[in-house]
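Removed: one protein chain of the complex. Kept in place: all other protein chains.
Let's turn to chain A:
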Amino acid sequence: MRRLQSLQLAVPSQCAAAPRPSFAAARAISTTSPARSKNTDWIRGKLWKGEAPGPADPYTQRMEPEAQTNLPEEALESSSSSRSRRDKTPAAVRESRLALPGRRTEVAAEKELQASDPTYVPAADAEGLEEIGPLSTWWEQPGHWGEESEFKGFGSAVKVVEKEVLEVYLRRAVVEALALQQKGVFAEWATKKWSEGGARGEMDQALAAQVEVQDGKATLKGDASAIAEALTSEAEEVESTPPVITVEEAREMTKSWDSSWKNVALDNPLRFALRKRLYQLTGVLIPDAKLAAANTAKHILTLAARDPKPLKLAQVLEKRNAFGDLANVKVHERRVGPIDKEVAVGRWKVIEEELKKRDLPVTGYGDAPRNKERDWLTGKI
C-alpha cells in the first residue's frame, strides 16, 4: 500500500486531471514549443550555413487550400457532370461495326415540354413505338451478332501433328518465301497476309518447284512468278482451309525430295515469314524464344514437330493381342468405379430405378452441398 501511495504522489495531479486532447488536435498543433524552436535557430543556421530554407518547425505545416477558380457555379457543375457521363466504352468497340445498344437518354418532363412547345400532345398509348426488347437479349436479336462477328484466328484451326505432313507444309512455305524473294516483293509481303492457298493445285505448284541449296544459299528452280502471283494476287480472300494431306501421301512426297533443301540458311525476315506461314497452314506456332535459335529449315521442323503421344497400356495390350485367347483375363480401358462394379453383377439398373422412384440424383449430389465436414477435417477450409 505504501508503494502505491508513493506512486500516486509521484504522478502530477494536473496531468491526471487535464483531459487528453483529440488526435486531430494533436496533429494540428506542434509539440515543439515556440520558445524551444527559437533555441534551435542557431543550429539550423549552422547546418545550412546562413538562411535556413523551409519553416522552422516542419510539423506545423498545413495543407494548401484548394485552387480557387473564378468560374461561375453553372460552369463548374456542367464540367463535373460531363466527366461523370463520359462514354466509357473502349475505343476499339466504339469504332467496330458492332451494333451497340443505345445509351440512356433523358428527355424533358411533360410540363417543361408543354411550356416550350405549345403544340405538344402527350401520347395516350404505345402505338407506333419501336420495340427494342430488353438489354439481356440484345445480342440474340438478328443483325447484332452473327457469323461476321465471330473471331477468326490467323492460324489454322485444325492443328497438324504428324511430322511428315508438317515437313510438306514447311517445304511449301520455304518455296513460297523463295519465290517472293526472287520476284523482289518479299520485303513488301513479309508482314502481309499471304493467300491461304486452299486449292490443291496451288500447293502442288509450290511443291513441284525444285530447291537447290549450296552453302546455305537457296535457289528456286521452277515457276516462281506463278507461285508468287498465287500468293499475292487474291486481295479478296475466300475462306478456305489448307488442303488435307494424309500421312502416307506426305511420306511419299518427302521421300521424293532431296533432303538438302532443309539446310537452307535463315535470316531474320525469312525466319519470321516461315513461322508465320507455318502457323497459317498448320496451326503450329513456334515460340519466339525458340525461333531465334533456328538457323536452318531443319531446326524449324524440329521445333514445330512434336513426338506423338505414347500409347496407353490398354491400347498396347490390344495392339499386341497379349491376352487374345485367354478367357480368364479382362483388360479395362478405363478405371473400374463403383458403378462399373454394380453393372458387372447386374445390380445397377435396380439401383437406378429405385433412385429415380425416390426422385434422388442417380450420380452426384444433386442440389445438396458437398460434404463440408470432410473439408474441415482435411484442412481445405
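Here, contacts are C-beta pairs under 8 Å (C-beta built on N, C-alpha and C of every residue); 3 or more make two chains touch, one makes a residue touch a chain; residues count from 1.
Just so we're on the same page, contacts and distances are computed from a predicted model.
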Check: What is the protein name, per UniProt, of the chain that does not appear here: "Methyltransferase small domain-containing protein", "Translation initiation factor eIF2B subunit epsilon", "ER membrane protein complex subunit 3" or "Large ribosomal subunit protein mL43"?
Finding: "Large ribosomal subunit protein mL43"
Margin query: Among A:L47, A:A109, A:A157 or A:L326, exactly one should touch the missing chain; which is it?
Written below: A:L326
Check: Quick one: which of A:A115, A:V336 or A:I351 touches the chain that's been left out?
Finding: A:V336
Check: Of the residues A:A292, A:A314, A:V350 or A:L377, which one touches the chain left out of the display?
Finding: A:A314
Margin query: Under the stated touch rule, tell me which residues of chain A contact the chain that is not displayed.
Written below: 312-314, 316-317, 320, 322-323, 326-336
